[in-house]
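A single protein chain has been omitted; all remaining protein chains appear in their positions.
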Amino acid sequence: MITARYHREIPQRYRLEAGKCLACGHLSFPPRLVCPECKAKKFETVTLSDEGTLVTFTVVRVASDKFSKETPFPVGIVELNGGVRVTAQIADANIDELKIGQKLRIVFRRIQDDGKAGILCYGYKAIMA
Amino acid sequence: MRDVVVIGAGMTQFGELWNKSIKDIFVEAALKAIEDAGVDHIDSMYVGAMSPGLFVGQEHLGAVMADYLGVTPIPATHVESACASGGASFRQAFLEVASGASEIVLAGGVEKMTDGADVTEALATAADQEYEVYQGITFPGLYALIARAHMERYGTTREQLAAVAVKNHRNGAKNPNAQFRSEVTAEQVMKSTMVADPLRLLDCSPVSDGGAAVIVASMDVAKKLKKNPIRVIASAQSSDTIALHSRKDITTLNSVVKAAEKAYKIADKKPADIHLVEVHDCFTIAEIVTTEDLGFFEKGKGGEAAEKGWTSIECKRIPVNTSGGLKSKGHPVGATGVAQIIELYEQLNGTAGSRQVQGARVGMAQNMGGTGASCVIHILEAS
Partner (left out) sequence: MVGIVGYGAYLPRYRIKAETIARQWGTDPEAITRGLQLYEKTVPGQDEDTITISVSAARYALRRAQIDPQEIGAVYIGSESHPYAVKPSGTILIDALGIGPNVHVASYEFACKAGSEAMYVAYSHVKAGEMKYALGIGADTSQGAPGDALEYSASAGGAAFIMGSERVVAEILFTHSYTSDTPDFWRREGESYPRHGGRFTGDPAYFKHIMGAATALLEKSKMSPEDFKYAVFHMPNGKFPNEVGKRLGFKKEQLEAGWIVPWMGNTYSGSSPTGLAAILDVAKPGDLIFMVSFGSGAGSDGFIYRVTDEITKVQDRAPKLREMLDNQKTYLNYGEYAKFRRKIKLND
């Protein structure tokens, strides 16, 4: 059962909420208790941009059992406008068209589930803009 | 800190050991190491293992192995740092002897990966569960992200990746303990099944069972035993962000750079002083990146070095992974870091047979966890 664990990540997975360091302005996604840049401990919540570019990518062809029925699926590191990078699946993509530097947009999709009768787990994926 | 030496080593065959349990594997390696060292006891022991809980449903591995090795009530501790668990286990033994707390310590590592667990899922626990693995990324996938970025930035080629696998299989073919004792061609590598573009099956280290153990002792003990001791002249460890995407530059592994800086400083050596290196080639791209980050080649030239044969046993530049590396020798995750030390031990003792690097006196082992969120580096020297 991953219920509680899933629930606490909702602000990040659904809305891309990050922590902005009040001292140096560094954006942490997900939010942290200590700023990795200046070590300050006070933050405000900000929402990240839903647009970005593809930094690097792969196509997962051999996945864990949980994702094995969805292969092949592309996964990339996406740099969102503002500089924060996230790892995300690239949905609905024509694999042959993917290239580094590609403009992307974040969408809300089902990511996985906790088995046939367990909860459904949603979150962000990227699509070609 | 006082001088610390390695006085004995033992390992099992690496591979699919269907008839051996995780206990059988560890105990076999530990008994060989104890026998090789010629000691009549050990003061304490460390067991490096990445994920026995997921692979075989067993945690509390220190106690389990002390019990089955028949050495209770000595202190026995499970050490975990993902794929660097073996290196971290060795470092704990080193520190314990160096501090003077113990005289003879066993540093072991083991993994039993073929008992039916979802290996892809278990290995992925070394990455950020919530922000990498949640999205379905796998370890080959994460290293593929590094590979593509490295290819884009430095012009590293598919052929250069293949050259790493070809060389490591050539070395592994000469290692009696290796999982794959067969050579492969670049064409075979580049035509093997795609796992995570651009990485193919023969770019990846295999799923393996295996155990490895060494006996770490003080110089006093070595002298009493009249052993030819191999000195540990540097032990360094570094960490980095757990998620690959959190790093400013994903074509370099900062934990490797930082641990190497420390290790060279402690040992008072530079890359040119190293006669051979065992690097953590969990994927071919990892060998290219680490040989750059360890300072053996200019950044971006690791692929060219592999392709030109500058990393082969025969080459005078820097023989890399004479054991066959993780690629060919096998990668029972927790055992890997200790097995690297064993390769150095044999090479520096001049007992590596057809893999012997002539005149090798200084060797380095680089072992890392995840996508380099942890890295352990040791430098050993023949006395």
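The first chain written gets the first letter, and so on, giving A and B; residue counts start at 1 in each chain.
The rule we apply is simple: a residue touches a chain if its C-beta (ideal position, glycine included) is under 8 Å from a C-beta of that chain, and two chains touch if they have at least 3 such contacts.
Treat the numbers as computed from the prediction; the structure is a model and nothing was measured.
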item: Neighbouring displayed chains - absent chain, whole complex; value: A
item: Touch residues of subunit A, complete complex, unshown partner; value: 10, 14-15, 69-70, 89, 91-92, 94, 107-111, 116, 120, 122, 125
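What we mean here is this: only the chains that are shown with their structure count from here on.
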item: Mean-CA-position distance for subunit B and subunit A (Å); value: 31
item: Interface residues, subunit B side, partner subunit A - complex; value: 118, 120-121, 124, 130-132, 134-138, 140-141, 144-149, 152, 193-199, 241, 243-246, 250
item: List of subunit A residues in touch with subunit B within their complex; value: 9, 12-13, 29-30, 36, 55-67, 70, 73, 75-77, 85-89, 100, 111-112, 121, 123, 125
